[in-house]
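All protein chains but one are shown at their positions in the complex.
Order as written gives the chain letters A and B; numbering starts at 1 within each chain.
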Amino acid sequence: MTKVNLSGEEVNVEMTKEEFEKVKELLNREPTITELGGFDIMWSEHCSYKSSRPKLKLFEDAEKDYDYVLAGPGQDAGVIDIGDGYALAFRIESHNHPSAIEPYHGAATGIGGIIRDILCMGVRPIALLDPLRFGHLEGNPHSQWLFKYVVKGIADYGNCTGIPTIGGEVEFDRSFENNCLVNVACIGLGTIEDFEHAPSRAYNPGDYVVLMGGSTGRDGIHGVTFASRTLTEMSEADRPAVQIGDPFTKKMIIEATLEAVKTGYVRGLKDLGGGGLTCATSELTGDGNTGAKIELRKVFTGEPGMTSYEIMLSESQERMAFIVKPEGLETVLDVFKKYEMTFAVIGKTDDSKVLKVYDGEELVVNIPAKALSESPTFRRAEKRPDYLDHLLAQKTPEPTINLEEVIKKLIASENICSKEWVYRQYDHEVGVRSVVKCGEGDSGVLRIIGTDKFISASVGVNSKHCYLDPYEGAKGGLVEICGNVIANGAKPMAMVNCCNFGNPEIPESFWYFSKSVEGMNDFCRKLRIPIVGGNVSFYNEDEVSKTAIKATPQIMIVGLIQGYENIITLPFKQSGNDILIIGETKAELGGSEYHSVIHKLEGGTPPSVDEEKILARWNFLYELYQNKLIKANHDVNKGGFIITVAEMCFKNKFGADIDLTGYNFNNLRDDELLFSETVGRFIIETSPKDFGKIVDLAKMFKVSVNKIGVVKSKPEISIRGLSQIVNLNINQMKQLYDSTIPNLMEI
Amino acid sequence: MAQIEFEIEISLENKPAARDPVAETIQRDLLAKKGYDQVSKVRSGQYLRINLLADSEEKAKELITKMCNDLRIFNPVTQILNIINVNKV
Partner (left out) sequence: MTIKIAVIQFPGANCDLDAVHVLNDVIGVETSLVWHNYFKEADFDGVVLPGGFSFGDYLRAGIIAAHSPALDEARVMLKDGRPIIGICNGFQILIEAEFLPGALLQNESLKFICKWVNIKVINNKTAFTHKMKQNEVLAIPIAHGEGRYFTDNLKELEENDQVVFRYSTETGNYESAANPNGSLDNIAGICNLEQNCIGLMPHPERASEAILSPKGTEHGRLFFDSMVEFIKRRIR
């Protein structure tokens, strides 16, 4: 909080004194209180990315060489051309701070916000995915409360709006106890024409500015500056900044907006989120190189006596701003009337390049349309934390229990066990597109009705790996999430990310952000995956204990599958088939579930990424797909490859005879071999008759492929080739896998 | 001192400044459309009736408030707790 002098009065603002001086310099005079409020919000970390922007420059042009990318970073959502005249829009963002205080409405309005971002690209939202982070559930009522109500908030909002939640990811770790992470992603589908009808800018003078949706109230004023501070700095008085979600109104906004776009009379579209009307009107005109006159009192308000400051900065949910061609105004308003939506024509665009807002006769805002987006940036210091050397040097102790016990503990652990308790509460089928449903594959697969195309989407990252090495961890996250869509038969098409980090003013926290961005950038450029959007959430830091969350650069990948017959799923299909592992296993137990669950260790050597090997494996897999050589595929993730094999056995109650004699060519300890989380490995099921062909192709692609076993009908896994024989009963494993979360949550 | 049994009625509703979409929809899409335009405001909430033992009415109210706060029966961020009635059984 800074005190500045405005026309002789002291005003509290979030901006620094220097930023206040810059405002005066830009305007050549003192701002009005309403203008100052606008700058204060639009120049906050949350809106302006002032700490992250210099680093995010790396992503600039990351989408430029791809002819199928229609919109990249800086837009409300990334958009790609998927052929047959269709455009796919997607974005991910955070709603961490509101959810930590009011998990139900915080999560719900997070979903509301991401739906608006997709909708304002002119396309229909068709899927949601939600990666989450909480403290451990066991013995922790606060974490249970957050988890329960975040899931319920997502479910109630997504289900009601009729958008299936097709995927997500959740990790439980001590560092998220006081700062849970609620990231929300949405995918939209429309024709390329729809998308072209709805740019997020007002580029034509003389168009009408129409506000549609819920009424403007006092709720949520200053929600944005609030999100740019750490939670512990916040007073009770700040707390009503949490919004109440209204999914019914949102559903009506979706239908009314899409029908309005179809009329062809909409020339621009913007959702009202952080910064409210100020942000929407200034971005529309600023990006469109126009100006506008807005009549503030035309805005429909939820309560009487609101000041111009309150109306311009209110962040009331469920509102959209439309730029409408004059000749089509009546047609568009008729659509809003059909849906019984409230609306108001609040102004007109012009060629002044100035945003003028009138409160009756009084001019309360008079600023260059681009000024609000010209925030100063900060170059933050970065420093590798001193504690890392100690952590990385940690050695794995000898296990005190046998391998069978270890595997059972792992499969029942919070981070590995089934998340069915979560996805049963989500309507993951509405829309009749869900072909590979929650729990059935590494990614969610949706059909594009009317074509033979399918999209596959997955989201996640490993926070423990990123904590030990953010550069390799971010790359590893990409390998894993791309691996998810590839395992289902898709080719990764584009990536969006959501960077969740601590306080950027602390050099160690900023270092994590910086290295993660470098990792994502390097990997995507080498493997030719366009980065089409991102979001940054800083200040996920507990000020009292001075601890930040584990670095969490969430990654979402969207992939494309051509032809139904090319979709691959994870369950084993037939006994007698071969079980092959693609990729070698290295001694990389750092940040593994084995370390944290069995040894209560956070350190060790985390996985690192060799892009060339990864690319070779992907190309090899595409070749196997093309030759129809794969019956099932599952990428290896937390807990190591035996967990992967067990998950492949579950659905059809198969078992597996595993023999690791020929696979341990790196001479690892049993626990290193079984539980290392080396990234970029896949377990595939193939027919024995194709083995020769597969080995030949592997040689050609220079990929390591090993047969490690055979699928069998008896539901048990037996493992040979280790220092001890391991036998696991699949029914018992499944029971352990399924019961952990219900046991913790259903009390 | 012997404890007395009280029957306590409480309601949980959204804070006055917070929106109440349930009530707004009932008013707009049901009451007003069916001609009950005399209705000027609707607020929704949850109602609980709890019987408990306490030394006095004051203590009973204290206990209820503490219980609802501790167990997050309502979320003080968005909701308020009203004690509507306290009756001796």
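What we mean here is this: a contact is a pair of C-beta atoms (placed from the backbone, for glycine too) under 8 Å apart; a residue touches a chain by one contact, two chains touch by 3 or more.
Nothing here was measured: the structure is a model prediction, and the numbers come from that model.
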Of B:12, B:26 or B:80, the residue in touch with the unshown chain: B:26
Touch with the omitted chain, as defined above, among A:432, A:544, A:700 or A:725: A:432
Sole contact to the chain not displayed, among A:32, A:161, A:215 or A:740: A:161
Residue in contact with the excluded chain [from A:270, A:380, A:419 or A:447]: A:447
Contact set of chain B toward the excluded chain (per top definition): 21-22, 25-26, 29-30, 33-34, 44
For chain A, residues in touch with the removed chain: 152, 155-156, 159-162, 246-249, 251-252, 338-340, 423-432, 434-435, 437, 440, 447, 449, 564
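In this section, only the chains that are shown with their structure count from here on.
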Distance between the centres, which are taken as Cα means, of chain B and chain A, whole angstrom: 37
Partner chain B, residues of chain A touching it in the complex: 101-102, 104-105, 145, 214, 217-219, 239-240, 242-246, 248-249, 302, 316-317
Chain B - residues contacting chain A, complex: 14-15, 17-21, 25, 72, 75, 77-78
